[in-house]
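Only one protein chain is missing; all other protein chains are in place.
Labels for the chains are A and B, by order of writing; each one numbers its residues from 1.
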Amino acid sequence: MDEKEIIKIHNVTKRFGGLVALDKVTFNIYKGEILGIIGPNGAGKTTLFNCITGVYRPDDGKIFFNGLDITGKPPHRITQLGIVKTHQIVKPFNEFTVLENAMIGALFGRRAGKISKDEAREIALKNLELVGLIEKKDELASGLTLHEKKFLELARALSAEPEVILLDEALAGLNPKEVEESLDIVRMINKELGKTIVMVEHVMHAVMNVANRIVVLHFGKLLAEGSPKEVAEMPEVITAYLGDKDLALKFVKR
Amino acid sequence: MDIDEFFKRPTPLFILILLIVILIAKLLRLETTDYLITIMFFIGIAMALNIIMGFAGYVSFGHTVFLGISGYVFALLVYYNRDFANLMNMYSGIPIFFIALLAGGVSALVAFLVGIPVLKLKGAFFAIATIGLDFAALYIIKAFIPILNPEFFGAQIILPAYALAYKDNVFVAMYITFALIIIANYLIRRSRFGMGLLAISEDEDAAEALGVPTTKYKLISFALSAFFTGMLGAVFGLNSGGVDENLFNLAHTIDMIVMIVIGGIGTVMGPLVGSIIYFILYDTLLVTYPEFNLVILGFIVAVIVLFAPRGVVGILRGKQFMGKKLRDIIE
Partner (left out) sequence: MTILTDLLINLTSGFLWGTVLGAVSVGLTLIWGVMKVVNLAHGESILLGAYVVSALYLFLNVDPLLAMFVALVSGLLLGFAIYWLGLHKIIGHVDVVTLRIEMSTLLEMFAISIILYNIYSFLTRSEPFGIGIWHLTPISYINLGYMSIQVNHLTAAALSLVATFIIYQFISKTPTGKAIRAVMQDSQAAALVGINPVRIKMLTTVISIGFTAFSGFLVVLYESAVVPSISYKYAPLAFTIVVLGGLGSIIGSYIAGIIIGVTYGVSKVIFSVLVSKNASDPLALTMAFIILVLTLLLKPEGLFGVKR
């Protein structure tokens, strides 16, 4: 992991009516890392993702990607620049086949407009292979299980050939075995494909295990930042979120 | 695309056969020219609406507004401009096609401008807004056409004899327009643009998140759809010898939507097959039960929406044919 920041989040504030969802949040995301974002419900994790991907426009502050100001750009532009998000609630194109789903990612991703349909198919197939959906490529996406749909989301995102992948609770609703499988794939995408990964996660032990670094949000504010071990030992994090120090350390060990 | 693949896929083959059949029917005088023009008009409006309703999933109930706008633009152009009127019977009707392009362009422009705000609406709200636009345009035409020229009877413009075209010339213009529309449908369906539109119809937010420029795509498809609808309105108006407010009639909307629903949303084959079925049904029912043909058609649509939401072609899509999924063949 080189210490070069790929995304800079500077002073980002987002309000919904009277509610401050994000309050002057500032931190960097470094190239090649796996960053975990944790925090209790309503801490502003999903709002932060939506600000980065352009779904929301921050009320204040700036977001830079590779030095380029991307604040307020429309979502499809940000995807084409190289940041892709998978959805917390999976959104496959149900009437498309699995392959077509992934092809959409390739056709409209980083190389949008500069890629032929055949190339897009190649990329899509490669990524379906990677997530283990290759046998189902000709089935309709509506027929997949939740677990498979989550993998399809990932394959679709990968096909856009991003530099950064944002995973929004990709593990929620999966059983322990499926969580392990998913984590292996996340590690592989990070190590072998060199993608920077940012994950918002509720499955604590998973994120503590896989992430190089953790950012803790609490009521829209940045509470802590550091390695999983450091974060788990910070008293303010323990009181705010983990509750119990022993429990926290146990998560790290597992 | 190489020739082999061309014949493996039935959609282009079907389009080609359809175009040839119409041409043969015309040359051998199997049907009257009027009948053929009407068939092409019917199939054409379904295919034109298909670009926004079938591909992007935006059900427009006010599409007749574009039949009306371009119909009136065309009629006014040839009514007031002797040069245009003289072209009606020159070069076997090809100039008619070009003036229709112009009239369609006006509809496309209107659709583009109106689309910027209106396409922000989703689902039923979009449908309702388009109904509103249709009525707004209708009432505006009703108000201003009589002021324009007291010779017009109400909002009706009857083309003077010098501005009328021979049926054969209208046929040529309609034929080119018709071919243009179905080929455009096919090309869109096969293109990256078409995949983007279908993604929008499945889940607009997910499509945007994956890099599909949804706003731009919706606008382009709405304008294209309006453009083709407008061209048909223009040529059809000429064929009828004039235009009146009936061009705005919601009955045409019924025709368009029913044809797409019968055939199936999301494909090229769907509305193509649907409009042919509709036309045959309409024709036979009209002869057998002139009073009830629309009632029966209404029942058919009601049943299809309930039991085959993806239409006739949708039923076939799930079936296997000679070891191959029909879905792959149809598209």
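The rule is simple: a residue touches a chain if its C-beta (ideal position, glycine included) is under 8 Å from a C-beta of that chain, and two chains touch if they have at least 3 such contacts.
Being a predicted model, the structure only gives us computed values, none of them experimental.
For the unseen chain, which displayed partners does it touch in the full complex?
B
Which listed residue, B:I140, B:L187 or B:I280, touches the chain dropped from view?
Here the residue in touch with the unshown chain is B:I140.
Touching the left-out chain: which of B:I96, B:A127 or B:V243?
Checking the options B:I96, B:A127 or B:V243, the one contacting the hidden chain is B:A127.
In the full complex, which bits of chain B touch the chain not displayed? Write them out.
These residues of chain B touch the chain that is not shown: 57, 59, 61, 117-118, 120-125, 127-129, 131-133, 135-136, 138-140, 142-144, 146-147, 250, 254, 257-258, 261, 291-292, 294-295, 297-299, 301-302, 305-306, 309.
Here is the rule we go by: only the chains that are shown with their structure count from here on.
If you average the CA atoms of chain A and of chain B, how far apart do the two points sit, in angstrom?
About 43 Å, centre to centre.
Show me the residue ranges of chain A that touch chain B in the complex, using the header's touch definition.
Those residues of chain A that touch chain B are 53, 55, 74-76, 79-80, 84-85, 87, 91-96, 100, 103-105, 107-109, 112-113, 117, 138, 156-157, 160.
Where on chain B is chain A touching in the complex?
Residue list for chain B touching chain A: 192, 195-196, 198-199, 202-203, 205-215, 266, 325.
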